[in-house]
Each structure stands twice: as structure tokens, then as C-alpha cells.
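First the structure, which I've put down as C-alpha cells, then a few questions once you've had a look.
For this view, one protein chain was removed and the others were kept in their places.
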Amino acid sequence: MYTQGLDQAGKDKQLASEAEDRLSAFQARVDAEEKIEAKDWMPEAYRRTLVRQISQHAHSEIIGMQPEGNWLTRAPSLKRKAILLAKVQDEAGHGLYLYSAAETLGVSRDQMVADLLSGKAKYSSIFNYPTLSWADIGAIGWLVDGAAIMNQIPLCRCSYGPYARAMVRVCKEESFHQRQGFDIMHALCSGSDKQKAMAQDALDRWWWPSLMMFGPNDSESKHSAQSMAWKIKRFSNDELRQKFVDVTVQQADFLGLSIPDDDLQFDDTTGHYTFGEIDWQEFLDVIAGNGPCNRQRLEKRKQAHDDGAWVREAAQEYALKQAARTAA
Amino acid sequence: MSKQEWPLYEVFIRSKAGLSHRHAGSVHAADDQMALDNARDTYTRRSEGVSLWVVRSDRIVASDPAESAAFFEPAEDKIYRHPTFYDIPDGVENL
Partner (left out) sequence: MNSEQALNRYTLRLADNALILAQRMLELVAAGPELEEELANANFALDYIGQARMFYSYAAEREGQGRTEDDFAFMRDEHEFGNLLLLEQPNGHFGDALVRQFLFEIFYRHLLDALTQCADQRLREIAARAIKEVDYHCRHSSQWMIRLGDGTGFSHARVQASLDDAWRFTGEMFVADDVDKLMQDGFDGPDLAAIHALWRRDVGKVVAEATLDLPADEWMADGGKQGRHSEHFGFLLAEMQYLQRSFPGATW
């Protein structure tokens, strides 16, 4: 009895050293570029980080259907209509792949959806901006998908196998998304003055929110270092943002559009563009729920979920009856 | 009324005749027929397949990673099972 406390202390110590061994073995696997699979041992924080990141990514795809879906019924040609629908459908598919990847970590899709609808889970800030003209559909494809693909390609090599595999599929399918956006912008910029003005207005409104998509500056990013060590993340926010600016400016020049940033300049010594300061207050506001469309987006999602409840239940009830009939 | 989500199914696709089915991902569905439809509508949109299998995820029997040493390492030292183990004398062909 007297030694109970001591025994416990000894056991704790032993447990601690076992945990440390497992942790370093895990890190060694990651460092060796081995993939971690669903049933492998992993640190709890690794699992939590992945669930957070993958579900946020899935939510972004699902909420992201709305701003573009907003123009499906008004697309200006049958060809554009079909292309846009195929793209919005891909987003539903990508949400589905990503939810599936997160489910391998032991969290249910129901739970993730509940977290989204309650406002607990986040999604990309960009989808809280409105699509006000047809040119916005072009700008989203060109800029938002362009930014997304830069983020996503490195994720194909993420240390977590199911996420990496989902991302391979996503990236393969998304390769047409940015092109169709640029194609819309190109058609507008080759059109009438009014169409060109529409394109410029869309660029003006989507440029800065697109830069915000890469997340806070590296100095402010709280999860970055650990995610890099775990090879969930391969490049820093600022590195990716810089890459995006560098390639996009040239594309805007081609279209004859001007980037809405007076400080934008090419730096001969670095070979990169320098650009103005992002309005981080706006970013924080939108993340906190105060963007132009936050409420509307969640409300629509919630409505769909609630309206579908009787349908999901009916299907389940029918499956139960069928199973009972087969058993009888 | 039940509040549970539809069960999860794993989806396997044969991309063309002559190849085996390969795991593609998963879908939720209330019943087997729906699982097949959902797999079709989700995973074969770009002509990825000519045949589909779906199976409820909870029906899959899987090996345990904790036992992977006992399961898989004993095969590693049986190198005589591989043709590269054998030296072929010079001058012998078609072996």
C-alpha cells in the first residue's frame, strides 16, 4: 500500500518512455517518406490535425459549390452550362472523397457535417464572397482554382496515405477547372467593352480574397511548423502565395487586365513580384463568420440537410424492411 | 426516427477487361443497390471503369498493423522463392 504511489510513478515513467519510443519511430517513418495508413499507430495530435485539415478541405468543396452553382441556371451558352455543371459536380465529388479520407481516421461524416452546420468547423474564407456577374465564374476558375491547385498538388505527397490518394484523384480531376476559368476570362476580354469591364470588375473583387486563401503569413501561422515536420504540409503559406502571384500576373497581362495592387512590382534581384499588404482584418472577419455570404452559405447547407432528413430516413427504413424480408 | 448515417461501402473498379478490380474509394448508401448506383455516379464519371464491386466497409476482414511483423516478415527471408536467387551458369539460355 505504501509503495502504491511509487509503483504508479514507475509505471508512468515506463509509459512515458514507451510513448517516446513510439513517437520517434513514427517520426522516423515519416522522415523516410513512408506513408502512414489508417490503422497504423499515430500520435493523437497528428490524427487531430489531419481530421481538422481534411474535414475543412471537404467542407470547402461542399460550400464551394454554392457561389458557382449560383450561375448554373444563368450560364450564357449550353456549352458553358455543361462545363460549369461538370465542375460543380466535381466539387461535390471532391468533398465526398475528402470526407471518406477523414472517415478513415475514425470520425463520421455525420459528425463532420454537424460541426460544419453548427459553425464549429471552418471552411475556406473565399467561398463567403458573392458571385455577382458571369465574369466571377471565370475569376473563380482562374484565380481560386489556380490558388487551390498550388495548395493541393503538394498534398498528393502528404504523409497520410488516404489523404494523399484522395488528393491525387482530386488534382487529376481539377486540372480542367482552372483552364475553363481562364477560358471564360479570355472570351470576355476578347469581347465587347462591357464584357471586358465585367472581367476587370471580377478580378478587382477576387484578387485579394484569392491571396488570402493561402492563409496567414508564415510568422503568424500557428500550425505550420508541426505540419511541415509531419509532412502534411510541404511548402509554407508565403512560399505558395508568392508562386501564385508570380504566375498569375503574367496571365493577367495576357488578358489585358490590371491587378488591383499599386504596390505590385517585379523585383529584378529576386526574380519575384513584390506585392502590397493583405488586409488581414478582412481575412479575420470573414473567418470569424462576418463575410458577405457566411450566413447565407451555411443557411443553404442547413436547409438542404434538414429538407433531406425524411428522404434519408425513408431509405434507411426501406433497407431495414428489405433486410427483414430477406431474412424471413 | 433513426438519426444514424447511411452505412459506408468500399468501391472497387475494374478499369478495363483483363485487369483486376482496384480500390477506388468509398460511398455512403442505404442499401446495396444504392451503393452500386452511388459508386457509378461518383467514381466512373470519366470512364474509369467497366465493372464495379461494392462491399460494406464493416464486412471487410483486415489484418492488424500491430501484427504485421508476424504476418509479413517471415516471408522476407525466403529469398529462394524468387528467381533472382539462382545463379545461372554462363552458356545456359532460355531458363
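A few notes on this one:
Going by the order they are written in, the chains are A and B; count residues from 1 in each one.
Basically, a contact is a pair of C-beta atoms (placed from the backbone, for glycine too) under 8 Å apart; a residue touches a chain by one contact, two chains touch by 3 or more.
All values derive from a computational prediction rather than experimental measurement.
Considering the full assembly, A:K321 is the residue among A:R157, A:K172 or A:K321 that touches the omitted chain. Checked against the full complex, the candidates A:A187, A:A229, A:V249 or A:L264 give a single residue touching the omitted chain, namely A:A187. Taking the complete complex into account, A:A86 is the one of A:L23, A:A38 or A:A86 that touches the chain left out. Considering the complete assembly, chain B touches the hidden chain via residues 1, 6, 27-31, 33-34, 37-38, 40-42, 45.
Residues of chain A in contact with the chain left out of this view: 62, 65-66, 69, 72-82, 85-86, 88-89, 92-93, 95-96, 99, 134, 184, 187-188, 190-192, 194-195, 300-301, 303-304, 307-318, 321.
Keep this in mind: only the chains that are shown with their structure count from here on.
Inter-chain centre distance (chain A to chain B, centres taken as mean C-alpha positions): 28 Å. Across the complex, chain A meets chain B through its residues 37, 39-41, 89, 93, 96-97, 100, 103, 108-110, 166, 169, 173, 312-313, 315-319, 322.
The touching residues of chain B, counted against chain A in their complex, run 1-2, 4-6, 8, 25-28, 30-31, 34, 42, 45-46, 62, 64-66.
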